[in-house]
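As you look at this complex, bear in mind that one protein chain is not there, while each of the others sits in place.
Chain IDs A and B follow the sequence of writing; residue 1 opens each chain.
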Amino acid sequence: MKEIVVAVIGNPNVGKSTLFNELTGAKQYIGNWPGVTVEKKEGEKIFGDYKIRFVDLPGTYGLGASSIDERIARDYIVFEKPDVIVNIVDASNLDRNLYLTLELIETGARVVIALNMMDIAESKGINIDVDALSKELGVPIVPTIATKGVGIDELCSVIIKVAEGKIRYRPPKVKYPDTIEKAIMEISGLLSRITKDINTRWLAIKLLMQDKGIVEYIEGIEGGEEIVSVARSYVEKIRSELGEDPLFVIAEARYGVISEMMQRVVSRAYVEAVDISDLLDRVLTHKILGLPIFFAILWSVFLFTFNVAAPIVDGIDLLFGWMGEIIGSWDINPLLKSFLVDGVISGFGSVLVFVPNIFFLFLAMAILEDVGYMSRVAFNLDRIMRKFGLHGKSVIPMVLGFGCNIPGIMSARTIESEEDRLTTILVNPLIPCSARLPVLIMIASIFFGRYAPLAVFSMYVLGIFLALFMAILIRKIILRGVVSPFVMELPPYRLPSTKTVTIHMWNRGSKFLKKAGYIIFSATVIIWALAALPPGVEFGGPESYASILGRLIEPILRPLGYNWQIAVALFFGFIAKEVFIDVLGMLMGEDHEAQLGAMLSPAQAYGLMVFVVVYVPCLASLATIKSETGSWKWTIFVCLYELILAFILAFAFTGLVGLII
Amino acid sequence: MNVDAGYLKKIAVVSIVLGSTYLAIGIMEIASMFTQYGIFLISADIIGGFVSITIGLTYLFGIRGLLRGNKRDLGFPLAASILAALYFSIYSLILLADAAECYILKNEDYSGWTPMHSLRIEILIGAIAIIIAVEIWRRIKKDMFFKKIS
Partner (left out) sequence: MPVLRLDELSDGESAEIIGYDDETPPNLKIRFVSMGLTRGVVVEMIRRSILGDPIEFKVRGYFVSLRKSEAHYIKVRKLGGEK
């Protein structure tokens, strides 16, 4: 079977994921581009005797270097050289989309255009002469409607023909003003002496546009520095001769070509008198109604995720309880029985109990994103978010974090700017997730009686405050100064496509399950083992490995007032926060609440609550941070800063509350 | 033209009716938290109450513009109706979920439950709102005009 590699590229919001899903089916491999938080999606399709490997590139408006996403897309095309490039273009927005197309053609790559959203263009009265456009651009064009699966097979067959060289085309050279063309000729001539792989005309143009990434690349090649300075002097020359930066002259020339093409190829039969998206935006970004409506939508997501999924969750609970009973009645080795019931079944149970909620949550998020509402959320809240060094789109990850930090961290991927995305991810674990709630409630009810709800609520306030504070800190000290452009398109609202939304939900949900699932399951088994071994000991008693572990950790925590049992519980709470209560129960027995009450003072208890909220992200969140950021550095950073913060704050609050009470 | 001043006036009237209804529902739902009255179909639900008030206000905010003949203000009843439809769906799904808990899972927390317990007025009124939303949307989509191509 012959194999070809095809890159899929296009502006954001052109239906790229939908088309990618159509091309590859639900079987996709999702990872990260090395070292960054940008998601890399790959998939395969068997077509005829070919295996086509599709690589999804980040949505981008051009091949410049204004953001990491752009650079990744550009570098992949220019340096990795896929066999074919599929450029997805929004038929109802041709003007702006073709800018990227022209850039792609200029790199010399073999481009096939998927002219998507033909149905929307038609409903807007836009009529495109596809053959004429194809001739103008010099590349094959396949009209598609990704949401309905139209044109997919034709696209694949054209891709194959292009890969086999069966389609010949002469891309039109965009002619720039003479001064520029002369510069290009000389520079590309010089370049061809030092590089053979890459289209030198394109490189020359990039040097004239002073593209940082390309400049660095050329300087890195032997003999490149001189060429770069030649280019620089041309830039000066052009500035004085034409009165303008070559960047603008080139861009304007491109747009000039585009408008002329459009005039010849596109006609508009009618125009809408009323634009529904504009209509809705008046309300959804309304000064007074905008935020209440946002909360209303958020609340509905909450209800959907918890109340509607409840029967499924309870059903799973019942199932596992029943399985536990059945095995409990078998006549087998007690250790084995304990392993099966308290270890394996309990382990599976703790994972599966997440599943319905997570899938429902991802479904709701996928719908909101597909409909186009998410960008309005960012539009509404960007100003506030920015005061804390975050992005408008950071709102959703923060809000999701209240349910579970993992979807919160995962949803940060929608933030286009790498620095904002990273900051959002790094502070997310400070938002108290729902797993911490039972722990907080337990401690608060033992010590604070009537004021328990207030104590718990104060933890939430603390969490939010810390998240925002750390965001400012991270921005000021570590990710300093880099501000990616906000410039964000507000796509038209549209009805969600069942297919896209389901695939989206499925991908995210299974990703979560795989990461978190293994970890939580293994953790439960390990906890069981530590409590049940060495064989014959009292479960969770002073001779079990668990208690030995606890006594090792105890010294560090004693200044805060915690004993070895709390130490072990906290240690396992690292694995999954809600486990804290179970472990305490295992180690202290039925009356663990009373024991706890006797052991700590209210001030220390408050400090414990703070510690639990802040100390480390649960193991599954850490795994998610690792997979989303693609780096150990940041993962360890989160662990460390949270641990240190936890100690400091626990001390501080223990002291503070001790003074008040 | 489909969307003329007469049509806008009709929608304005609908907005006044639905708007005040939702507003009233919302206020009553919040009030129910403090009194112990379980009024028929009105749940005691602070957040749900705020949501219904929001929907009501969204309808009401559009009235002035619609009466003046401003086509763009159709967004208000449209958005309000979409929200109402959203909550129609959510509350209906919750009703089904509760039914599943009671009848399928035989969950003891639900031993005395009947469908009436989870039936909320927003489900009934929401059904009307859906019809309104669809109707406005269809009208707008047909409202195009032809532009001469030179």
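We adopt the following convention: a residue touches a chain if its C-beta (ideal position, glycine included) is under 8 Å from a C-beta of that chain, and two chains touch if they have at least 3 such contacts.
Model, not experiment: these values are computed from the prediction.
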{"item": "Contacts of the hidden chain among displayed chains", "value": "A"}
{"item": "Touching residue (missing chain; options A:51, A:81 or A:96)", "value": "A:96"}
{"item": "Option from A:486, A:637 or A:651 whose C-beta touches the chain left out", "value": "A:486"}
{"item": "Selected residue (touches chain absent from view) among A:29, A:248, A:457 or A:518", "value": "A:248"}
{"item": "Of A:64, A:82 or A:401, the residue in touch with the unshown chain", "value": "A:64"}
{"item": "Where the missing chain touches subunit A, by residue", "value": "61-62, 64-67, 93, 95-96, 99-100, 209-212, 247-248, 251-252, 255, 277-278, 281-282, 285-287, 290-291, 375, 379-380, 382-384, 386, 392, 484-492"}
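Rule of thumb we're sticking to: only the chains that are shown with their structure count from here on.
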{"item": "Distance between chain centroids, defined by C-alpha means - subunit A, subunit B (Å)", "value": "33"}
{"item": "Residues of subunit A that touch subunit B when the two form their complex", "value": "123, 125, 267-274, 276, 278-284, 286, 288-289, 292-293, 295-297, 299-300, 303-304, 307-311, 314-315, 318"}
{"item": "Subunit A-facing residues of subunit B, complex", "value": "1, 3, 47-48, 50-51, 54-55, 57-58, 61-62, 71-76, 78-80, 82-83, 86-87, 90, 93-94, 96-97, 100-101, 104-105, 107, 137, 140-141, 143-147, 149"}
